[in-house]
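Shown here: the complex without one of its protein chains, the others still in place.
By letter and in written order, the chains are A, B and C; residue numbering begins at 1 in each of them.
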Amino acid sequence: MKATFYVAIAMAIGLIVLLGYFLHLDLLANLRVVLLEWAVILSAVALLVGTANLFYVHWRKFTTTQPNGFYSAVLIISFVITLGVVGWFGPTHAYSMWIFNNIQVPIEGSLMALLTVLLAFAGVGLFRRKPNLMSIIFIGTAVLILFATGPLFGINLPGISELRAWIAQVPAVAGARGILLGVALGTIATGLRVLMGADRPYGG
Amino acid sequence: MSIADLVGAILGFIFTLLVFSYIIGDNPLFRLAIHIFIGVAAGFATIMAVNNVLVPRLLIPLLDGSRAERILALVPMVLGWLLLTKISPRLSPLGNLPVAFLVGVGAAAAVGGAVTGTLFPQAYASINLFDLQSAGAIDTSLGLKLVNGVIILIGTIATLAYFHFGVSSRAQQPSQVQVWLEGLGQVGQAFIAITLGFIFAGIYSAAMVALIERLYFLVNFVKPLLLPLFPSS
Amino acid sequence: MGEIFCPMCGKSNPAESEVCQFCQARLVPLVFSPAESEPPEAIPEEMPSSIDAAPTGESDWLLGLRSDEPIPSEESLADVEAGGLEDGNLPSDETHISADDVPDWLARLPGESPQEAEAEPLSDWLKEETGETEQPPSKPVEVSDWLSHPLPDEGQVESSESESELAPGEFPSWLEAIRPVKDEPQTVSVRGTPERIESAGPLAGLSGVLPAEPDHVRPRKSPTYPLELRVSANQRIHVDLLQGLIESEGRAQPLPQRRGISSQHVLRWTIACVLWGALIWSVITGKQEAPLPAYTEETAEVNRLISQLPGEARVLLAFDYEPGLSAEMDAAATAVVDHLMLRGAYLTLVSTSPTGPILAERFIMKTQSSHHYTSGVNYVNLGYIPGGAMGLLSFVENPQRTLPYTLDTVAAWESEAHAGLPALQGVQHLNDFELLMVIVDDPDLARAWVEQVQPQLNEPDTLTSLVMVTSAQVEPVMRPYFEANPRQVHGFVFGLRGGAAYAQLTGRGELPRTYWGPYGFGLVVAALLILIGGLVLSSVSLLARSPQIKGEANQ
Partner (left out) sequence: MNQLELIGLVFVIVFFGLMLTLAILSRTRPVRQFREIQAFTRLRHAVGLAVEAGNRLHLSIGRGNLIGPQSAVAFVGLTVLDRIARSTMVSDRPPVVTSGEGAISVLSQDSLRGASRAIGAEFDPLRGRLTGLTPFSYVAGTLPVIYDEDVGANLFIGSFGSELALMNEAGERAGSLTLAGTDNLSGQAVLYATAEEPLIGEETYASGAYLGAGAMHIASLRAQDISRWVIISLILLGALLKLIGVL
């Protein structure tokens, strides 16, 4: 009985929000705005639940002296310090900006920089892993665009910029559009399954 | 450069090297850096959620909003408390109501967003390629626009056809339609490979700029320390 | 002349004989008179005293009955317990048949006396029957129960013969080995007492007849069967092996340890050394000066739109990218925002990601410090719009209700209560801004901005333009919005290439100029690495696989 109650809640709420996309009735529009407002607030509360889960997992790892428990302690300390400084002084204060500019941005930038090696390594090994026509076209296009994007030591290969622009405007757009239309169909099917109660990720 | 900036630069320098050491292999220094990073990122995200959502949209209306605002804010407050019970495995079933609420809104947003935000705009854009009247106004050569339009149309349809899942049950002698579908799917695969290859090059470019920015930071940090050693350069 | 069968050897004797002429076993029970009987041996303590004391009121006939059953002596019980059937201590009467007592006529008979049966090995056919291997002489042969029964009458001879042909039931060695050593229950076994033979009435001569009067029930502990099997060393090994197998199933197997250094590691290090070495050299020497790229149509459109902005224009600037891509996005947007600030535009900063507002502050401090823009005066930071695309929709429909305060929780909008901040003077809706600029790194987020903002821009007599500064990976997804008719996005700057082209147009923007040289050099080196590396690796694997392919072709 409880499960059907949750299914009814999800269906009713979902139906109101979905109809709000297509029907512009004042009552429906206002109801939809209020429901969205509550959903945004609950999303923020869910973020706090997630943070509690993150804290609990690492706390257990540290207190039960599992291997690598030291790193969990480091994570908890850095989390508490950041929470204290940014919470007390505000996110745009000099101290908060100091933490952001000297810890978060350098590390995220470095992780992104690692992709130059990881993606090149994947590109080199792709044809060996999947020796088929699709891999050849994929690698060929990627290498051509890399050559055409930056300056070629000042050499201006005739037509390479125009070829790059054409690939960007025609075949790449066609493929992207087809993939996006397919993804949209899959999204509609999945959403409708949840709205009709066939899929119930809640109520566990 | 103030002391805080100097300490900050040293910290940034060390963290950059620790993360770059991952290329050699997963090592304790890399683990130390990413665990500090996860803690800092979680701290910022938590404060932003509280400052930008919970305070202005829940607490302020509850504390000094109008009567209507207070009543409206009571419902998310109760649902919020119920959702917090998900932290404890024992009380967790109490939080199923707000979760069902979120899933209902999420599913509707997915369907509504897909239809109005992707399906129709992309289909409409494919049709608009052949709006030759307006093409004349922007003095693009008509022939080239038409050829490009036809190629984009074929590419879009072939890509969409490639994802077709159903196959005829008579696998031994596939019907004519199946053979034709197979061919169209091959064309679609080529277009998918070009699109993903182009995006792959775009991601690689972004990573390259990130690497160059980090290298400039490292070099500019080390250069003043080494300059006294090479007065001539 | 009737006959009577000896209960011990089963042979027939004349009805009137009291003792078996073959094995001297008594055929007729002894008649007991109180004067002659011996006092009963010490009854085991566990026997409840109530039985000894013979409950009062018990009638004489009962006592007489009880006296008929010979109470086994302590020793024989012990024999039974210790020896068990296996050791040949067959429970029998007090008399024990010794070799001397066997009469000659019996010795000549083809049948065997128990002793000879023990000594003589089993005949061959019997071995096949029982499938038994050569048994060591010490192995006891158990006399099956059915043998001990009295032989039936003349009429049943045929069946008896067939029974005599039946090999005495004998346990095979493997069954013998796993029979419990001490499996008899600790208590006195009822089997120890010889069965009564009816001497009167219609059932005369039959044994094992259920007594009319109920037996008295002795309280006994339930038989416990200790399971210590007699197992040979070989079988012990097998049992241990089996046990090990079963236990190992329950234990999680450690995954195979990854080999220290593999060819993958070497390939990865080679790529890193070549690529990063080239870039470090380029960054240090600064030798890679290269001409900035020519501007493209979509970039020129952005320049045109900003150049046409009126003085003190209101501009909405969205910072929707992750800190990881801040290098590319800062380089792409520096020249454009610099141009905006040159025009004296008032900026309103928003974001749909939690780190966006702080990235915006960092961008203005780091790349635009020369313009001395101050928060709350020249620009206002409204913070982060939660809820992704849905939150964006509510912001587009009603910005004041969605973001009422700045990041520092100051009331931002103009209302009766407060004057609001200069950057938002006269702004109520999205189309009150002269320009919307979105700096975004994700294709889905970029599309969400276009889809949500579209209705506002299509309002009649709206002069608001939408331009985007995006990462290079977003180009194929967003370009169609520029080429649509009417244009949904009025101008684009794609990645560092677009940023460098814009810097070429304005003649300003230090960051893109600095990065452009090493960027081009790095991309070429990477492209060559992927191309050459891929070809080499594929040909190596093809060569390695060709013998295998040839081998399959020959089969």
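By our rule, a residue touches a chain if its C-beta (ideal position, glycine included) is under 8 Å from a C-beta of that chain, and two chains touch if they have at least 3 such contacts.
Being a predicted model, the structure only gives us computed values, none of them experimental.
Undergrad: What are the shown chains in contact with the chain that isn't displayed?
TA: A, B, C
Undergrad: For the chain that's not shown, point to the residue among A:T51, A:T92 or A:Q169 touching it.
TA: Residue touching the absent chain, from the options given: A:T51.
Undergrad: Tell me which residue among B:A9, B:L29, B:M77 or B:A123 touches the hidden chain in the full complex.
TA: Checking each option in B:A9, B:L29, B:M77 or B:A123, the one touching the absent chain turns out to be B:A123.
Undergrad: Identify the residues of subunit C touching the omitted chain, counting contacts across the whole complex.
TA: 250-256, 258, 264, 322-324, 353-355, 387-390, 442-444, 448, 473, 477
Undergrad: Give me the subunit A residues in contact with the hidden chain, please.
TA: Listed in rising order, the touching residues are 18-19, 21-24, 36, 39-40, 42-43, 45-51, 53-54, 56-57, 60, 67-68, 71, 107-108, 111-112, 114-115, 118-119, 121-123, 126, 129, 138, 176, 178-183, 185-194, 196, 198-199, 201-204.
Undergrad: In the complete complex, the non-displayed chain touches which residues of subunit B?
TA: 25-26, 31, 34, 37-38, 41-42, 44-46, 83, 86, 89, 92, 95-96, 99, 102-103, 105-107, 109-111, 113-120, 123-124, 126-133, 149, 153, 156-157, 159-161, 163-169, 171, 192, 195-197, 199-200, 202-203, 206-207
Definition applied: only the chains that are shown with their structure count from here on.
Undergrad: Considering only which chains touch which, how would you classify the arrangement: line, ring, star, complete or other?
TA: It is complete, because no pair of chains fails to touch.
Undergrad: Can you tell me which residues of subunit A touch two or more of the remaining chains?
TA: 36-37, 39-40, 43-44, 90-91, 96, 100-101, 104, 108-109, 111-112, 116-117, 120, 123, 139, 142-143, 146, 149-150, 168-169, 172-173, 175-177, 180
Undergrad: Which subunit B residues touch at least two other chains?
TA: Within subunit B, residues 23, 41, 44-45, 48-49, 51, 53, 105, 109, 113, 116, 118, 125, 195, 198-199, 201-206, 208, 210-211, 213-214 contact more than one other chain.
Undergrad: Going by the contact rule set out above, which residues of subunit A touch subunit B in the complex?
TA: 2, 6-7, 9-18, 20-22, 34-49, 51-54, 56, 68, 71-72, 74-83, 86-87, 90-91, 94, 96, 98-104, 106-117, 119-120, 123, 133-135, 137-143, 145-146, 149-150, 167-185, 187-188, 190-192, 194-195, 201-204
Undergrad: In the complex, go through subunit B and note every residue touching subunit A.
TA: For this pair, the touching residues of subunit B are 4, 7-9, 11-12, 15-16, 19-20, 22-23, 31-51, 53-54, 57-58, 72, 75-76, 79-80, 83-84, 86-87, 92-93, 96-116, 118-119, 122-123, 125-126, 148, 151-160, 162-163, 186, 188-208, 210-211, 213-214, 217.
Undergrad: Subunit C touches which residues of subunit B in the complex?
TA: Listed in rising order, the residues of subunit B that touch subunit C are 23-25, 41, 44-45, 48-49, 51-53, 55-56, 105, 109, 113, 116-118, 121, 125, 128, 131, 134-135, 138, 195, 198-199, 201-206, 208-216, 219.
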